[in-house]
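Note that one protein chain is taken out, while the other chains of the complex remain in position.
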Amino acid sequence: MKKFLAGVTALAATAMMAAAPTPSAAQSKTITLCWAAWDPANALVELSKDFTTKTGIGMKFEFVPWPNFADRMLNELNSKGKLCDLLIGDSQWIGGSAENGHYVKLNDFFGKEGIKMEDFAPATVYAYSTWPKGTPNYWALPAMGDANGWFYRKDWFEKPELKKEFKDKYGFELAPPKTQTELQKIAEFFQGRTVDGQKVYGAAIFTERGSEGITMGATSSLYPFGFKYEKTPGKYDMEGAVNSADAVKGLEFYKSLYKCCTPPGYTDSYMGEGLDAFKSGQVAMMMNWFAFMPGMAKDEKVGAKTGFFVNPGEKVAASTLGGQGISVVSYSPNRDEALAYIKWFANPDVQKKWWSLGGYSCHNSVLNDPSFKTSQPFAAQFLEAMGGVQDFWQEPAYASLLQAMQKRLHDYVVADKGTAKEALDGLIKDWTETFKEEGKL
Amino acid sequence: MNARSSTAHSVVEPSLTSRRVASVLVIVYAFVTLIPLFWIFATGFKTPPDSISYPPKVIFEPSLEGYCNLFTTRTRQTSEYIAQLGPPEGICDEVTRRREMVIAGTSNYAPRFINSVIIAFGSTFLSVFLGVMAAYGFSRFKVPLKDDLLFFILSTRMMPPIAVAIPIYLMYRELGLSDTKLGMILLYTAVNVSLAVWLLKGFIDEIPREYEEAAMIDGYTRLQAFRKVVLPQATTGIAATAIFCLIFAWNEYAFAVLLTSGDAQTAPPFIPTIIGEGGMDWPAVGAGTTLFLIPIFIFTILLRKHLLRGITFGAVRK
Partner (left out) sequence: MSKLNEIADRAAGATPPSLAGAVRGLSDKSIAWIFIAPTIILLLAINIFPLIWTIYLSLTNYRANRPNAELKFVGTEHYEKILTNPDIWAAMQSTAHFVVWTIVLQTVIGFTLAWLVDRKFRGHGFWTTVILLPMMLSPAVVGNFWKFLYQPQIGLFNYIISFFTGAEPSSFEMLGSVQLAPWAIVIVDTWMWTPYVMLICLAGLRSIPDYIYEAAEVDRASNWRQFWSITIPMCLPFIMLAVLFRGIENFKMFDMVNLLTGGGPGSTTEVASITLKREAFEKWRTGFSSAFAIILFVTVFGLANIYVKALNKVKSR
């Protein structure tokens, strides 16, 4: 208690210091980079120190938690804000940001500086940089590769008594699942069981309503079951694709996974809630982004006991795409400094260090390195997952499309409204209306 | 409701029993209502594991980790790296290292708090300044369409803030006022001035006109009379109005979250985004909330007497 009181004084001093603007050393200029507040962002802070040392340009960071990130940053872009010079924006924003002039087109700059897009993994260039999709019009440099994957408790999976009981009950080995159905069996097996004296649950999955959570979670089941956005790409013919029999099965599956195997109160949870549940030893498996794996592997409590696996397939192998490219905001008054950062970041050595600090480089020199697969316990899985990623619409109207999906999915999965078929039919209705407003239908 | 109480006591003087029962019930209610506030305060002094322990911990060893986390950003390091560092500087350094992390810099809480102070006080000053003039005008002079104008001023408060924010967003974007303190001060002033006019008109109405008239007979001009006679008399009213404007601007969320993102962002949209590794950092949220609420506690106590008038737009006076 004495220490505690002494601390109050020290704290007051810290607060005062925090309040006073810290005079920057002889730095010519400072630029601000905006991203989501998560583990890789801390790694980027560490990495960027080299940039400041090398160029003398100071770096400031504005990190916003994921549930608020899209809202806040799209608002910022649409209001032509000058807060961010560099923005690591989500892959789906690229259509709108390119068409509305929020991002600087980087083709000329890449040409001038000799930055070649062929040096980056094709899937990441397609997803994070190009608009219109697949054309050589670049609006970002692939910065952070990511996909939705799974974390599991290796120590629990390896307990002989559990292994035996599982085999007897389900007829296959208790090991990282090969299919979605197996995944549910395993989750069911752990749900409500007492392990190491604590009551545990099957799986933590995404059910968040406000931003993108439940869409990212449910698509991780929908894609493997055979869900497609369109029958013919680029034609917006969603009838029979979005609500195909496979898609309906996939969505029903996700709901049954939610109903049977999640911890209590998992009605509005996303990355953070999942991490909390997993780190506190509440769940046997957790769906979450690859971005969190480096941090989890180092976690003091569960790091050594954690294994990783790629999102299991069902009809097809597929993972939900995450990840972002880094763009220069066109309203920034510090365009040259921001471009200098991108030039520096594209350097293979920087990319190598980026991977070693816990960022997912998309650079071929890193990914194709023979030692890459064994450099981390999740490196091989990362390559496998990135080979089969699918992304949400990247249309300029992506926010409307996403909001509609969030609502339809949450209404069906969490709020128990209607059937899976009705939810997907409703989704087609909403999406059709949006595309009509856009003049695309 | 028995015969005894109705004969032995006048209604104005409630019986002893009824007073006792009433006091017990009110105090019980007060305690129940304080539980969430106490919990906010207590959570600020817990460690992150204590804050999410099950069952919730009522008795715990106080820690400053929440306050440290509130003001700093931290990065995870290996234990070898931490071991080779020098002795910790101050308590925050110490608690951070215990979690195998090092302090990487200051968080945005302090700047956001300062934004709150600047925007709340700036808009309060402006609204009271405009309000006192307009209130005097409405109180003392014949203004054509006076009732309509007064009602018009009031009706601006009936718009849902999100609805107001749509055109303001577009307007500020054109004028370059997005995410600026000036923009927020003007907006809050516009919202608050209606309250200021209504409240101050009530207070000024109560100052007898004879005072000014006497002063004007002594050779004061109308403006001098306003400054030297009316304003000193209205000091209490001005103070009360100022605090109500301040409370609105201090607590406002909807405009702040839609129209600011960094430079002018206030504390209310910032506090819900305080996260630790993984989910919410509840001790830091508790700490940030506690610090943010303290000014309001003080104002509430200062304001006791004028509370009623302020919250009802002057419609009810005690």
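Every chain is named by a letter (A and B) in the order it is written, and numbering of its residues begins at 1.
As a convention for this text, a residue touches a chain if its C-beta (ideal position, glycine included) is under 8 Å from a C-beta of that chain, and two chains touch if they have at least 3 such contacts.
Remember, it's a predicted structure, so these values are computed and weren't measured experimentally.
*Asks:* Which residue, B:Ile82, B:Val102, B:Ile118 or B:Val164, contacts the hidden chain when the whole complex is considered?
*Replies:* B:Val164
*Asks:* Tell me where the left-out chain touches subunit A, residue by residue.
*Replies:* On the side of subunit A, residues 71, 74-75, 78, 96, 99-101, 209-210, 263-268, 396-397, 399-400, 403, 407, 410-412, 414-417, 437 touch the unshown chain.
*Asks:* In the complete complex, the non-displayed chain touches which residues of subunit B?
*Replies:* 1, 5-6, 10-12, 14, 18-20, 22-23, 25-27, 29-30, 33-37, 39-40, 43, 51-56, 124-125, 128-134, 136-138, 140-143, 149, 152-153, 155-171, 173, 186-187, 189-190, 193-194, 197, 221-224, 226-227, 231-232, 235, 238-239, 242-243, 247, 250-254, 257-258, 267-269, 271-272, 280, 282, 285-286, 289, 292-293, 296-297, 299-302, 304, 307-308, 311-312, 315-318
In the analysis below, only the chains that are shown with their structure count from here on.
*Asks:* Could you tell me the distance, in whole angstrom, between the mean C-alpha positions of subunit A and subunit B?
*Replies:* 37
*Asks:* Quick check on the complex: what are the subunit A residues that touch subunit B?
*Replies:* Where subunit A meets subunit B, its residues are 1, 3-4, 6-8, 10-11, 13-15, 17-19, 22, 32, 37, 39, 42, 45-46, 62, 64-65, 68, 72-73, 75-76, 78-81, 83, 271-273, 275-276, 279-280, 295, 298, 300.
*Asks:* Would you tell me which residues of subunit B are touching subunit A in their complex?
*Replies:* So the residues of subunit B in touch with subunit A come to 52, 62-64, 67-68, 71-72, 75-76, 78, 90-92, 100, 104, 106-111, 113-114, 169, 172-173, 178-179, 258-259, 261-263, 272-273, 275, 277-280.
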